[in-house]
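Note that one protein chain of the assembly has been removed; the remaining protein chains are unaltered in position.
By letter and in written order, the chains are A, B and C; residue numbering begins at 1 in each of them.
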Amino acid sequence: MSIKEILRMVLVLTLVTGIWGGLLSLVKMATQDQIEYQRIKNVKAPALEKALTVEYTNDPVKERKKIRVGTDEAGNPIIRNVFIAKQNGRVVAVALEGYGSGYGGDMGVMVAIKPESNKVDGIAVTTHAETPGVGTKAMKSEAFMGQFSGKNISASFAPGGGIDAHSGATYTSEGIMQGVERATKIFSRNREKIL
Amino acid sequence: MSTIWQEFSKGLWKEVPPFRFVLGLCPTLAVTGKVSSALGLGCGVIFVLMVSNTLISIFKQYIPGKIRVPVFIVIIASAVTIVELMMEAYFYTLYEVLGIWIPLIVVNCLILGRAEAFARKNPVRLAVADGAGMGLGFTISLVVLATFREVIGSGTWFGLSVLPPSYIGFDLVQNPPGAFICLGLLLALINLISAKTESKRQEC
Amino acid sequence: MSELKLTVTPSPHVHSGNSLTAMMRDFTIALLPATIFGIYFFGADVVRGVLIAVVSALVWEGLSQWLSGRKLELGNLHAVFSGLLLALILPPGLPWWTILVGTLLMVLLGKEVFGGYGSNPFNSVLVAWVALQLSYPDYMAQWILPLADPATTSAPMEVFTSQGPAFVREYFSYTDLFLGRTAGFTGQVSALMLLIGGAYLLWRKTINWRIPVSYLAGVFLFSGVFWLLGTGAYADPLFHILAGGTMISAFFLATDLPSTPTTPQGMILFGLGAGILTVIIRTWGAWTFGAFYAVLIFNMFTPFLDKIAPEVYGR
Partner (left out) sequence: MGDYLLMMISAIFANNILLIRFLGLCPYVGVSSNVNSSVGMSGAALFVNVLASTFTWLVYNYLLVPFQLEYLRTVAFILVIASLVQLVEIVLQKTAPALYRALGIYLPLITTNCMIFGTAVLNINQDNAFFDAVIYAFATAIGFSLALLILAGLRERFAIGKVPNMMNGFPIALISAGLMGLCFQGFIGLGQ
């Protein structure tokens, strides 16, 4: 194999990967926002619709805001999405996720808050790894999940506070309470940024 | 013109994949539970096959023989990534249903097989025709198999009910073992048909 | 081309139709006690199920042989026997059309695609049963009430897999299990009737003793070990022998000639293995009737078990 041949091979491979890599990153950039929208729409929207009981006319997924809620161990900022529900241009509710630890690990809870009255509008579980038929009983129970609605956000939602756990599903109930507690606190701290 | 037509049409019956040309079996079985997912994957394969055939045919004299396979793979894998990104952005439900089978288009032997056997030896227009024909043949095959499995298995076609509501779906054909059995029976049927037509041709 | 091959072929080595016919006749006769008992016990549903299964098996087999241009071989009684056997392992009140689907799958997938009886690597009756189980799980768990005042409408093995061994002892006595006074499919309820049939087959030398004996031993010993290790968590070995289709598997399903080994060692390993797997699936798996799955799974290993030692003659 001559040097010329090897050089040609290297050149061709570099060119091919370079051109395609550039093209791919272009496609990636062009589709990035759309992909993020679709992901949120398909993963979070069902819970979002359940948590929002007020009437609204916009697409809260489209009108979402990103807020910085803190930093992780490595010092990178933690960014959360806040979904804004509007009726005829007026903000009627905002929804954001808080995480608590249930029986099977972390669970996400979507909490909708009415900023005018500072009351919880509704909550719904987004992601969880609870035992089917045991822990899931709590998140399906109207009596348990309904307790949060109408409570002022300054109240304590943490376990041991004013919320009764669903019997037989204590860990899951406490996970949900923790999630709501954290979400409401994030809202209170970042109220100006969100609205 | 006639040769372009020939290269295009061979993919539709004479060498139709994956029936005559048993390449790309894995997705054939995996995505044919529903007509919609079969069609979705088929379109992805058509796109990748046309892109790879076209590019390889255009640049065939610049690709050194010794590294042609890596170059082909890079081209194919990049085309697949484009399909992946596009599907996630604009057809999210389909993207979720197809899941792992979109990246797996890369290792679909059909695509590398056409690059190796056809595109690197033929002019661009023929390579395009070949890619379109093979891709279309593959898609039609998937849809045919999916039609059978979806109608018998759940009484629907493309999500619309086509059988009376009292029909109780025959779950076996929707399950993985049923996929193998259906494809096996379909291949046997094609064997039978071609044996019949060939013996007729000999009689003439 | 194939005529010139001098190779050892898989069993059965039946070349005149007569001995196959005689064998199938014996098998059919051996199933009669259980069938008659089932009719007495469950009533007209069993008659209906058996008639539909046998007639449709004959029709499907005749059609497929005629369509593929082969000689009609309905006289060898294999269709009659396998139709009857399938009817006996299905719930008595199954809708008529599911029985038709079952016999079609039995004839087509179990047998004809491989070239007819003798070439099938899987037990055709079990292929049909598993396919029905997978397709119509709801129908396959609907039992008829056998007695005016039943303790439970579930089959004994169902009670075991869903509620655990403690409940089994509460609902079923050994006498009930042995005589067959429980819910279930026809060919499972009476261990006694199946034992009579099995004894007839052994006396007529239609089946080799190795598979049924080693199968029952496998079930008994394996479940016995776990029962001794932890009473309460595991069912006792006698229950495993009497319930859940163990008997019909031992004498009628695991003895299907084409799909089981032909060497003495192979047969013993087949029986032991399938017996152990039966208990494993019942105890830890998802299926109530692990006996059928276990036999079918071991059908897959027959070619390897056959390689262990040379062929036994005069089986």
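Annotations for the structure displayed:
The working rule: a residue touches a chain if its C-beta (ideal position, glycine included) is under 8 Å from a C-beta of that chain, and two chains touch if they have at least 3 such contacts.
What you are looking at is a predicted structure, and each value in this text was computed from that prediction instead of being measured.
Contacts of the undrawn chain with the visible chains, over the full complex, involve A, B, C. Of the candidate positions C:109, C:183, C:211 or C:250, contact with the unshown chain belongs to C:109. Contact with the chain not shown here comes from a single listed residue; of B:43, B:109, B:140 or B:163, that residue is B:109.
Although one chain is not displayed, its contacts with chain C can still be listed: residues 2, 5, 7-10, 68, 109, 113-116, 118-119, 121-122, 127, 130-131, 134, 280-281, 284-287, 290, 293-294, 296-297, 299-304.
One chain is missing from the display, and on chain B it is touched by residues 22-23, 25-27, 29-30, 69-70, 73-74, 76-78, 80-81, 84-85, 99-100, 103-104, 106-109, 112, 175-181, 183-185, 187-189, 191-192, 195.
On the side of chain A, the interface with the absent chain consists of residues 20-21, 24, 28, using the contact rule stated above.
The definition used in the following text is that only the chains that are shown with their structure count from here on.
Centre-to-centre separation of chain A and chain C, using mean CA positions: 54 Å. The mean-CA centres of chain A and chain B are about 38 angstrom from one another, to the nearest whole unit.
Residues of chain C found to touch two or more other chains are absent. Of all residues in chain A, only 5, 8-9, 12-13, 16-17, 20-21, 23-24, 27-28, 31, 34-35, 38-39, 41-42 touch chain B in the complex they form. Touching chain B in their complex are the following residues of chain C: 101, 105, 109, 113, 131, 134-136.
Against chain C, in their complex, chain B makes its touches with residues 168, 170-172, 175, 177, 181, 184, 188.
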